[in-house]
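In what follows, a structure is listed as structure tokens, so that the remarks can point back to it.
One protein chain omitted, others in place.
Now for subunit A:
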Amino acid sequence: MNLPRSLGRAAIAATLLLAIGACGDAATPAASGKKAGKIKIALSNSFIGNQWRVEMENVYKAACAMPPYVDQVECSVFNAGNDVSTQSRQISNLISQGVDAIVINAASTSGLNGVVQQACDRGIVVVSFDNIVDNKCGLTVNTDQIKFGQQLAQFIVDELNGQGNVIMVTGVAGTGADNDRNKGAKDVFAANPGIKVVSTYTGMWDSATAQRATSAQLPNLPEIHGVWVSGGTDGVIKAFVAAKRPMPVVGGEAENGFRKFMAGLLTPKVNGMSIGQPPFLSVISLELARAVVKGEHPKESITIPFPVATSDNMVPGETVFPDLPDSFFADFTDSGPNATVILCQEAATDGTPCPGKTLDVNLGTP
């Protein structure tokens, strides 16, 4: 038996872990600067592995650093690596910490029901967005995903005058959003007998994957007149370009690359409609959580309209961003007079506050 050695190893392990803990403490002075009267709102995000999530977190951080949030709210952000048990641990810990509200983008729409119930039982306001939590005790901020599918499909049907071959590039199977979007689109296509859906495959909501999958499918497909894409739109278009196929009508997400094609900044100019799940859902959720905690808004879920753009209304700096990469989601800010929220480019790219601006979030009329 080598007890001394074992103890030595234990000591090393313990010191290392404690050291990790200590470094972490030193690295977050913001979290310890508590002020009386500030409400605590935490963002629990499932994973940060794609551009959309990065923008979503960036605009949240930017909003937290802008008035009125900078004076009223103490924000924190946690990522769970798309693991339900990790996210559920984090939410338990937030409950222990005694936060006032938790804003959630869930790793699973159903997987957090148990822990969210525990939060609700303790009077914590829970607001989920994008990938929402089923549990009815929490509030939700979301867009209508069925409508997303319908609206893009209807656009394609209208542009083709109800005749033509269409392909559908779907998202990540097993998620609510993917299911709803596909359902909305299929309903519209089924109602138009002249439209033939010749192929349906997944692009995993990822431009590179969508491009690979499309390149693999194209040689076996007849002429395509319309493309419906749940995500990864610029990848699909690039696959058509690479295969030297005639460019179809495209209904897709809000990737900046897709918008560049729509605006004619990349060739060929694409006739399309671009609807995005806006990254600023996190900011709307922050506002709803704040307003509910402060008693300024009733405890009600809200559905916000999609920011929609077509090839006719491409405005550089508003709906398309020539100096940002293709993979960037161009709908990090709403536009127009009835905009839900207006954010600047640096908020989405770096999470820095928009200079000299007070954030005004329009929750709509309850």
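We take it that contacts are C-beta pairs under 8 Å (C-beta built on N, C-alpha and C of every residue); 3 or more make two chains touch, one makes a residue touch a chain; residues count from 1.
Methods note: contacts and distances are computed from a predicted model.
K.L.:
Just to verify: the chain that's not displayed, which of "Acetyl-CoA acetyltransferase", "NADH-quinone oxidoreductase subunit L", "Succinate dehydrogenase" or "Ribose transport system permease protein" does UniProt list as its protein name?
P.N.:
Hidden chain identified via UniProt as "Ribose transport system permease protein".
K.L.:
Thinking of the whole complex, not just what is shown, which of A:175, A:199, A:215 or A:271 touches the missing chain?
P.N.:
A:175
K.L.:
Have a look at A:51, A:108 or A:277 and name the one touching the chain we're not showing.
P.N.:
Of the listed residues, the one touching the omitted chain is A:108.
K.L.:
Sort through A:93, A:163, A:303 or A:358 and give me the one touching the missing partner chain.
P.N.:
A:93
K.L.:
Which positions on subunit A touch the chain that was left off?
P.N.:
Touch with the absent chain occurs at residues 1-2, 5-6, 9-10, 12-14, 16-18, 20-25, 27-28, 31, 45, 48, 57, 77-79, 81-86, 88-90, 92-93, 95-97, 108-115, 117-118, 134-135, 173-176, 179.
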